[in-house]
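With one protein chain removed, the remaining protein chains of the complex are shown where they sit.
Think of it as A and B in the order they're written, each chain with its own count starting at 1.
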Amino acid sequence: MATAHSRTAARLMLSPAVILLLLWMIVPLGMTLYFSTLRYNLLMPGMETFVGFENYYYFVNQPAFWAALSNTLILVLGVLCITVVGGILLALLMDQPFWGQGIVRVLVIAPFFVMPTVSALVWKNMFMNPVNGIFAHIAKALGLPPFDFLSHAPLASIILIVAWQWLPFATLILLTALQSLDREQQEAAEMDGANGFQRFFYLTVPHLTRSITVVILIQTIFLLSVFAEILVTTNGGPGTASTNLTYLVYAQSLLNYDVGGGSAGGIIAVILANIVAIFLMRMIGKNLEA
Amino acid sequence: MARKVSNTRKAVVTAAAWTMGFLIFFPILWIIILGFKSEGDAIKTPLQVLFSDWTLQSYHDVQERSNYGRHFWNSVILSVGSTLIALAIAIPAAWSMAFVPGRRTKDLLMWMLSTKMMPAVGVLVPMYLLFRDFGLLDSRIGLVAVLTLINLPIVVWMLYTYFKEIPGEILEAARMDGASLRSEILYVLTPMAVPGIASTLLLNIILAWNEAFWTLQLTTSQAAPLTQFIASYSSPEGLFYAKLSAASTMAIAPILILGWFSQKQLVRGLTFGAVK
Partner (left out) sequence: MTLTLRALLGATVSLTLAGAAMAETTITVATVNNGDMIRMQGLMDDFYAKHPDIKVEWVTLEENVLRQRVTTDIATKGGQFDVLTIGTYEVPIWGKQGWLVSLNDLPAEYDVDDLLPAIRGGLTVDGELYAAPFYGESSMVMYRKDLMEAAGLTMPDAPTWDDIKAAAAAMTDKSKEQYGICLRGKAGWGENMAFLTAMSNSYGARWFDENWKPQFDGEAWKATLTDYLAMMNEYGPPGAANNGFNENLSLFQQGKCGMWIDATVAASFVTNPADSTVADKVGFALAPDTGKGKRGNWLWAWSLGIPAGTQKADAAKAFVAWATSKEYLEVVAAKEGWANVPPGTRASLYANPEYQKVPFAQMTLDSINSADPNNPTVDPVPYLGVQFVAIPEFQGLGTAVGQQFSAALAGTMSAEDALAAAQTLVTTEMTRSGYIK
């Protein structure tokens, strides 16, 4: 129906966003690409020399790289599992009629508003600290030795913290979707003798697919670049047990001041993120068309 | 009889839901409580903490040490400013993608989202050099621009999914009546999209408020928002739970309150087109 006129107008209206994002992508990325071929230590300016792909070689061949890669995947998948499953269960619970719905919804939504730095600090000090944290106090009250979360289960602890921040988001989207579920259809199915599980798997789950895809997409974007939580709690350690790719790039460029190596790492991270993006696109594309 | 069963059921659900709500909210509740305790009391066992004396000392200390007012205003200006600019750029873009879709619209959207996956730490040095050359270090303008660009993809996408739900017939009817493109957007589309725009606005204010990498790296004092305020309390010497709690409460309270008051609007638009 669109006329040629409105097509031109549409292009014009689209262009500021596209041009800005293109610039935002190309300028830093171009500079990073350039730096990634230099030996460039921030503390020794003026000594930059062209080294070709050496930085990439060293970045990929450090033992921490593969650890970081698998940690990144575990972190993303772990948080996604907890928030999606937890979100569905929580949404199902909150979709039932009960007293004080409004207040409970406010309580559940709250962690989403908390700065990542603050939530990491609070979890690290007030909860997971093995001497003064609440978990340690509880363990001691039960006569157990306190568990040292950040040393013995660093990645799991970080997954827990990040999942706490994102659970509200998943719950809210899924709850909104549940509330738009066709009640009559549900009742009809009940009449036909479908039990709770059957109704859940044949009516509710298909209805939620789109929302779940959206939750996965949005969260993946943010989870791939989790950084503040690691910096505040474990500094990527012990060893490299909780170093993800973003943190490794940070360590390379801002702790070692190896801008060349850090830039190479940044480029590798962008490439990997785009592989994930293509993968997601396939998945989302299918689900969103429907 | 049936009513009684349903009431029992309701009571069980109520208990379960309140328990979950309480557990999820507990960490926030806890820092609010600890902020009103003395440093010595704040490290005791939970029961001892609850029954110890209340004090405003930590808030007093934090207030004395830091310029909360300036950090607060910077946070407000940065988050609201960047969100408004992002909306101004994104509304036309989302409109054109939703109503005049081309073959490549989906790819374009995905590409926009993928720009968000660039790890910020990898491009810090180039960005720092750019900011230096344009004299934008520690300026609100520079940070507003960065935050706008960071959140633009999400804004475009949220608006796009929202606009897509608006039935095209209404727009065509308006066009038949001779509405120009501008009045079509202004008088027909925008009013229908207000809930979607409102929730996009809220979500992005939250995201910008909580952005803690660029806001910390590119500011020093004049433009520094609350993220930097928190960075000076993260691990000081000696006992610090109470001061950290007080500072944390001060940093998250404004956005928490905003979020609570506007949660209905926020929720309505958070569907990302996932609800038909």
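We take it that contacts are C-beta pairs under 8 Å (C-beta built on N, C-alpha and C of every residue); 3 or more make two chains touch, one makes a residue touch a chain.
For clarity, every value in this text was computed on a predicted model and none was experimentally measured.
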Contacts of the hidden chain among displayed chains: A, B
Residue touching the undisplayed chain, where the options are A:25, A:42, A:156 or A:189: A:42
Contact with the hidden chain (one of B:83, B:217, B:245 or B:263): B:217
Chain not shown: contacting residue from A:23, A:103 or A:131: A:131
Given B:7, B:48, B:180 or B:232, the one touching the chain that is not displayed: B:232
Given A:38, A:251 or A:281, the one touching the chain that is not displayed: A:251
Missing-partner contacts on subunit B, residue numbers: 39, 43, 64-66, 124-125, 128-129, 131-135, 137-138, 216-217, 220-221, 224, 228, 231-240
Missing-partner contacts on subunit A, residue numbers: 41-45, 58, 62-63, 129-132, 136, 145-146, 148, 150-152, 234-241, 251, 254-258
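One rule holds for everything that comes next: only the chains that are shown with their structure count from here on.
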CA centroid of subunit A to CA centroid of subunit B, Å: 15
Footprint of subunit B on subunit A - complex, ascending: 1-2, 6-7, 9-11, 13-14, 16-18, 20-21, 24-25, 27-29, 31-32, 35, 42, 90, 93-94, 96-101, 103-119, 121-123, 125-127, 132, 134, 137, 140-141, 164, 167-169, 172-173, 175-177, 180, 210-211, 213-214, 217-218, 221, 224-225, 227-228, 232, 245-246, 249-250, 253-254, 259, 262-263, 265-267, 269-270, 273-274, 276-277, 280-281, 284-285, 288
Residues of subunit B that touch subunit A when the two form their complex: 9-10, 13-14, 16-18, 20-22, 24-25, 27-28, 30-31, 34, 43, 45-46, 89-90, 92-93, 95-97, 99-100, 106-108, 110, 112-127, 129-130, 149, 152-154, 156, 168, 172, 181, 206, 209-210, 212-213, 226-227, 230-231, 234, 241, 244-245, 248, 251-252, 255-256, 259-260, 263, 266-268, 270-276
